[in-house]
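Got a structure here, written out as structure tokens. Questions coming.
The complex appears here without one of its protein chains, the remainder shown in place.
Chain nomenclature is as follows: A and B, assigned in order of appearance, with residue numbering initiated at 1 for each chain independently.
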Amino acid sequence: MPFTADLPAQWAEWANWTALAISILIASMALRETVLARLAQYVLVGAGVGYAVVLAWHHVLRPRLWGPLWQGTLEEQFWVPLPGGAPFWLGWAPLVLGLLLWLAGLDLLRGGGDDRLGAVLRFLGALPGGILVGVGLGVALAGAFQGTLLPQLLRAGQLARPGIAPLELWLLGLLSLILTGGVLLAWVVRDETAQQVYGGGAGLVVRGWRRIGQRALWLAAGVLLARLLFSRITLLAARIQAVEGWIRQGLPGGGP
Amino acid sequence: MSTFGCPHCGQPNPLNASFCAHCGTDLRSLPRDERSSQEARPSGDLPPAPEAPLPGEEGRLLAEQPWLQPETVESPSPEEERLPEEQPWLRPAQEERDAMEPPTAASQRLVTGLQGLLEPVEEAGLALETPAQAPDTPPPAGRDPELLQRWQMRFAEEVPLADPVPTPMAPPPGSRRGYGMEWIGLAVLVLGLWLLGPPTLRSAPHGWPGTQAAYQAVEALPIGASVLVDWAYDPATAGELDRVAYPVLVHLVDRNAQFVVVSQFPGGMATARRTLQAVQVERLGPMQARTAAQQVVEGGFLPGGAPVLALLGQATELGLPVDLEGTPARERAPLQALQETGPALALVLAAHSEDVQRWLEQVQPLNRVPVLAVTAAAADPVLRPYWDSGQLVGLVSGYDSAQAYARWLEEPLPFVEEVRIAGLQRGQQLGFWLLVVALVLGHLRLLGEP
Partner (left out) sequence: MDRRVGGTVALVVAMLVLADRFGLAPATRPWVNVLYVWSLLLAGFALLLGAVHLAGVHLGRVRRGEAEWPLSVALLAALAVTVGVGLADPRGIRAPAVEWIFDAVLAPGQATLFALTGLFLLTAIHRFVRLDRPGGLWILVGLVLVAVVQAPWPPDLLPPLWARLADWLLVWPVMAAWRGVLLGSALASLWIGGYLLIRGPGSRG
């Protein structure tokens, strides 16, 4: 274990046995949920959340906020070249917002009462909450349009553009356009609706197209399921390999 | 202040609370008139523990999202109450609640997981429930109960995996006749495949489309090019992803690429360090690996989801810290190169398609840098449209594709890696036969049913 080289050699061996124990206890959940299996889960959650706290401090808050605030390097750190320079308050604003977020959270911890203090805390917490929601909403909308909707629509249209040679490629493009449209129809229109809204020939076409899309979706689901199973079986096999490795390393005369 | 006691822990909560602020118990099913009649109990007078006392997801949500105060989260109307628990997206009020949730690393898109509809397992413990929960898209006119019912029917009918009830579902009347042609078609297809396809030598795993394009994209990089890496996996999926990433990373190390690595997963950076070190040591030997390690800059853990990716897209240097764990990052050569010329390639190593999709939505439209996706096998089908549209310059999915990639490398992979792969292949063979058994047993049960 190269990353724990500073620790006494014995620790590497303990790490192997601890890892083995945690793995076996958690794997035992597949058979039966015992107290020991739950113990392993609780320890895993505790260590995982602790690890996230360490990361949040050492990778986010200390190098990007706390350190620069006290070392006067805010400009260098992240303050963008605003016209006329970054105002003084800009550096402290995220700290204040973060504290407001905490205050609102503390209100929840104490029971989120209807009293005046609770109302004030919630009012203050609405500001960082609103910023998070607004930024998230903005990027989600822009991303869905710029990264998926527009390029995929353009490509779908491009594939079936008349005049594409060779003919075989054009036919495949047309097929993919038909299937894409059918899947969209299958998502938004029900068979009965198609019958009611589009009468006669149009209804027949819409229903037929929809059914083609539905079958394409089922086929795609089967393919996805096969690849998903491949992924999960790989994970299972990798775990068995790891356990085998730990046991071999832990046994006298064993090695990697 | 008017309060009532939580039926689980007995602690006081406001009358309009939807969840217990102490233990997270769902209080929505408790009618208002009953609430007023219950007084907060002292903690010593606890009721018998209910079946599922652990704080629910929404309970935890409240803790981190103060704007979801009990006051703001309204109790559902009777109409909402009738909706099934397994399909919370069918609750009309969900739209508003969703809107108030902050972006988290797990959910950056408004409609997350719709494309992952058939991924039954996102997290352990949610194995069978997830397919039913995945489509978190409320129907556009979600307040019409009839329409809601139709959506309910849609998910139940059209996605068989979404049915959490193990009892067989009767097909619509007359539908069996429609499948007759499909049966004949299947028989003809299978027969044709065996008749037309003479067996030939095929000793290597199958490389799925996109693998060769991925190799060519890396091969076309100038020596010493700057590569921005999104390490979107952690130990949970490292068993597969490490093997998929290995030959691609070897190729990049061979081309002396300079890595700037970021991750939105808490365990991502530690996983990245281990995998990259293994690649460098096993490929170059311990001495040269130390020099190669200088070509890697850890950009660190970046929580905050999609907005932070957008920051990486339009101002990469602002997304990376000045000084990470005592190491002045910006003085490192790879980062200077990145700032001067921008990355030559973005490499997304992801276990789930959503992570690649998020990069393509938030980063690529802004920096226009070609993206190479190295993913779990499960992400492949969903990412196909992005490969087809050219948004991905290459796609390596699953260790089978990675093995095909490795065949084009100048030198074969180290023996230790071959041993690891051999172990996975044994597992896959067993997995295939388990699948056959599962399918056969499932259908035998079908024969026994009237």
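The definition used in the following text is that a contact is a pair of C-beta atoms (placed from the backbone, for glycine too) under 8 Å apart; a residue touches a chain by one contact, two chains touch by 3 or more.
If you're wondering where the values come from, they're calculated on a predicted model, not measured in any experiment.
Asker: Please identify, in ascending order, the residues of subunit B that touch the omitted chain?
Answerer: Interface residues of subunit B facing the absent chain: 9, 22-24, 43, 46, 49, 53, 55, 60, 63-64, 67, 69, 72, 74, 92-93, 95-96, 98-100, 102-105, 109-111, 114-115, 117, 120-121, 124-125, 127-128, 137-138, 140, 157-158, 160-161, 163, 166, 168-169, 171-172, 175, 179, 182-183, 186, 189, 193-194, 196-203, 205-206, 208-209, 234-239, 267, 269-271, 302-305, 307-308, 310-311, 314-315, 318-319, 325-326, 365, 377, 380-382, 384-385, 387-388, 398, 400, 425, 428-429, 431-432, 434-435, 438-439, 441-443, 446.
Note that only the chains that are shown with their structure count from here on.
Asker: Centroid of subunit A to centroid of subunit B, CA atoms only: how many Å?
Answerer: Those two chain centres are 5 Å apart.
Asker: For subunit A, which residues count as touching subunit B in their complex?
Answerer: For this pair, the touching residues of subunit A are 2-3, 48, 51-52, 55-56, 58-60, 63-64, 67-68, 73, 76-78, 80, 101, 104-105, 107-115, 121-122, 125-126, 129-130, 132-133, 135-137, 139-144, 146-148, 151-152, 154-155, 186, 190, 214, 217, 220-221, 223-225, 227-242.
Asker: Tell me, which parts of subunit B touch subunit A in their complex?
Answerer: Contact set of subunit B toward subunit A: 1-3, 11-14, 17, 21-22, 62-67, 69-71, 99-103, 108-111, 117-121, 150, 154, 158-159, 161, 237-240, 243, 266-267, 269-270, 273-274, 277, 300-303, 305-307, 309-310, 315, 318, 321-325, 351, 357-358, 360-362, 364-365, 376-378, 380-382, 385, 388-391, 397-400, 420, 423-424, 426-428, 430-431, 434-435.
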